[in-house]
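With one protein chain removed, the remaining protein chains of the complex are shown where they sit.
Let's look at chain A:
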Amino acid sequence: MDFRHFFDSKKISFIAIFAVLTTFSVAKATTYAAPDTAAATGYEAHADEEFEPTKVIMEHISDAHDWHLWGHTSIPLPVILYTDKGFEFFLSSAFHHGEHDHPGKHYTYRLVDKKKIKVVNAAGAVDEEASKNVWDFSITKNVASMFLSVIVLLLIFTSVARAYKRREGKAPKGLQSFLEPIILFVRDDIARPNIGHGYARFMPLLLTIFFFIWVNNLLGLIPIFPGAANVTGNIAVTFVLALIVLIVVNVNGNKYYWKHILMPDVPWWLYPIMIPVELVGVISKPFALMIRLFANITAGHIIILSLISLIFVFKSLAIAPVSLAFVLFMNVLELLVAALQAFIFTLLTALFIGMAVEEHH
């Protein structure tokens, strides 16, 4: 079935944006109803606590069940659990930032360490045995942020694709002239030199990888609401990206590729060493892709957050301008890294595909 007509009308895109914004604002309104007294006492409790940079930083770069806005206000996100007794749906505001347990349909749940949802038994203790049967499919902060980036990408690329259809043969205009050089760069500098003949088949994959990583990196750099999720710095996300590369490379590998792995041009008695090494090479290439993207983006976030933490570690206002200047510098550097990592991931993907589809030997 052809779904293209869904994206054809400009009206639909505006409705989509409007719907997303309304959903978020409605959800926001619900948090305001949270008791103010708790917030007031919460601040006092924070003042007594020793500031622990490691804890704060790890909290900021990890996934969460709510999207933090400011102070004690955050957008609750839906929690979807699959238990041995069936599905369970509720909003994460039911936990009150982990202060309350939520009595669900099948079990009572508790939010442990702001991340893991565990089952609580009648005595009020965490039941580890029962928690093993609970599968968490929640829309977490990272998932919500990925939805947002997908909406952004769809809006940009459907409008640009429409412009190409409407203005065929004419000079590009507006968003078109911003994206055309980037797309041509991916084609002429990444795909064609590394894959060679038959590169066109892989262009959709390479462009999707490039723009998905780039947009998510940039969204992660925005310190306030629509960004601030560490999507490409989450190892699960980069794992799936690397898994896609692994599958594409090996499915498209021709007989020369497999001969190089299973029957390399070495004396036969070296086979017991060479074949395991080559097989490890098949896995280790995407594995390095996964670690590279994850570590780069996470390291960038950690550096920025550490520089901010300096202010609170020294408890001094004088350090703030220095720290802020460094944060600004790092943030600008991260803008470069965001594009560079998207480029490297795409380039290495193209390189691996090129090695797998190479004809002559």
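In the analysis below, contacts are C-beta pairs under 8 Å (C-beta built on N, C-alpha and C of every residue); 3 or more make two chains touch, one makes a residue touch a chain; residues count from 1.
Methods note: contacts and distances are computed from a predicted model.
Participant: Assuming one chain is omitted from the figure, identify its UniProt name from "Spermidine/putrescine import ATP-binding protein PotA", "Phosphate transport system permease protein", "Tripartite tricarboxylate transporter TctB family protein" or "ATP synthase subunit c".
Facilitator: Answer from the UniProt record of the missing subunit chain: "ATP synthase subunit c".
Participant: Which listed residue, A:L184, A:I222, A:L262 or A:A288, touches the chain dropped from view?
Facilitator: A:A288
Participant: Thinking of the whole complex, not just what is shown, which of A:N296, A:S309 or A:S323 touches the missing chain?
Facilitator: Here the residue in touch with the unshown chain is A:N296.
Participant: In the complete complex, the non-displayed chain touches which residues of chain A?
Facilitator: Here the touching residues of chain A are 54, 189, 193, 288, 291-292, 294-296, 298-299, 343-344, 347-348, 351.
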